[in-house]
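A single protein chain has been omitted; all remaining protein chains appear in their positions.
And then chain A:
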Amino acid sequence: MASAIGRRRTRVAWGFLGPSVLGMLVFFVFPLVMTVYYSFTSFDLSNPPRWNSFANWKFLFGGDPLIGQATFNTLWFVAILVPVRIAGAMLVAWALTRARTASGALRTLYYLPALIPPVASTIAFVFLLNPATGPVNKLLGAVGIEGPGWFTSPAWAKPSLVLLGLWVLGDIMIIFLAALLDVPVEQYEAAELDGANGAQRFRHITIPNMAPVLMFSLITGIIAALQYFTEPAVASSTAMGKAAVGEGASGMLGWPDQSTLTYGQLLYQKAFGANLFGYASAMAVVLFVAAGVVTAVLLRRFSSFTPEVAA
């Protein structure tokens, strides 16, 4: 059947896609291949890469004193930050569906923090949570609680970043809100006639209807957490009062006590701070595999990307 028209169509389509095909080769396929190659070399940018076989890989899996902590911190954010943000966004979106007035204005208010530059929101939080002079500890003190050290305490630095993540949960919240409003009213009405209480309606109607959106936000959230960089980097350098990233100050990375050192920051530091581009490439391959596993799960949920299937 397919015919000249079909072939012509295919030609036109690839014509439309042409620039992006080139982009995919230059900015995706080529650098991936090069990253794998560099990971088997010793490379400092000023000299051409020298083959050193598995040396980088041996150092990665037994030798690098920081990679254990960096991986632990990153997985901590995957395990805590991602679900906490999703639960928080769910609560806020649900609350918004209950608003009888001014829901548009409230939605804008709740959403606004998610829009501003992450550098700005991070600096604002470091200030708010400043242990000695910040307003949060001052308020806590007023009710008789001695506030923690927040970003300056190894135990509290990660929870402080979770608080920041909650403030900027609007990006997920707005997707949840749209999905919540799309749940057919009849299902709630029928369930109520059958005597289902609020919790049962949430469990058996809301959650199944939200499943694709929840899955989407979970997977994109995990991938974002795997590359978590800006907030911890800016938080530790601002709290410390020095610019840590990009100045080769590896001792200060993840300050305090490497408590906010993420995998992405260590990778950046190894490459652009310590000039160990071969080793950083090995780290990049590991990150790619981790993100690839999560992406594979996402692609299996392919149907959730096509509104045609949804309608």
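The criterion applied here is as follows: a contact is a pair of C-beta atoms (placed from the backbone, for glycine too) under 8 Å apart; a residue touches a chain by one contact, two chains touch by 3 or more; residues count from 1.
Assume contacts and distances are computed from a predicted model.
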item	value
Protein that the absent chain corresponds to, by UniProt name, given "OB-fold domain-containing protein", "Carbohydrate ABC transporter permease", "Probable glycine dehydrogenase (decarboxylating) subunit 2" or "2Fe-2S ferredoxin"	"Carbohydrate ABC transporter permease"
Given A:Leu22, A:Ala79 or A:Ala274, the one touching the chain that is not displayed	A:Leu22
Option touching the unshown chain, where A:Trp76, A:Trp167 or A:Phe202 are the choices	A:Trp167
Touch list for chain A against the chain that is not drawn	6, 9-10, 12-14, 16-17, 19-20, 22-24, 26-28, 30-32, 34-35, 38, 45, 92, 95-101, 103-104, 106, 108-110, 112-113, 115-121, 123-125, 127-128, 132-135, 138, 167, 171, 174-175, 177-186, 188-189, 192, 209-210, 212-213, 216-217, 220, 223, 226-227, 229-230, 233-234, 237-238, 241-246, 264, 267-268, 271-272, 277, 280-281, 284-285, 287-288, 291-292, 294-295, 298-299, 301-311
